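For this depiction, one protein chain was excluded, whereas all remaining protein chains were kept in their positions.
Coming up: chain A.
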């Protein structure tokens, strides 16, 4: 490495079950991993709020992609909920301007596809923690990308 920081896409990717317990959480190698766990945890309230508003407000949110949940000083948190109430949360750095809404959408799309494939694996029991290597590979592909 030349000391130049590699370009990162996401700093944290999490999959949360229907009952709101984590199925999978992966962060970039950092000492402060707990901070991301905390960020993901707090985002769940916003997710809940957004999906409960479906059908009540005029700007109907029929899409699975929830958009930006909330920004913090250093990070932006994005959410996505499948029809089966599995939540995906992606945290990106605020300074990362290369990531636009479209890229985030694609990211979630990929994540969702990987998740469905994983669920259809006969050796996976629904509700278990995700240990699939294929899934992990997809997530790792989102987290690191050398520019």
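As a convention for this text, contacts are C-beta pairs under 8 Å (C-beta built on N, C-alpha and C of every residue); 3 or more make two chains touch, one makes a residue touch a chain; residues count from 1.
In this section, contacts and distances are computed from a predicted model.
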item	value
Omitted chain (choose from "Trafficking protein particle complex subunit 6B", "Ubiquitin-related modifier 1", "GPI biosynthesis protein family Pig-F-domain-containing protein" or "CYRIA/CYRIB Rac1 binding domain-containing protein") - UniProt protein name	"Trafficking protein particle complex subunit 6B"
Of A:84, A:106 or A:131, the one touching the omitted chain in the full complex	A:84
Option touching the unshown chain, where A:94, A:116 or A:131 are the choices	A:116
Positions on chain A contacted by the hidden chain, ascending	18, 51, 54-55, 61-64, 81-85, 112-113, 115-116, 119-120, 126
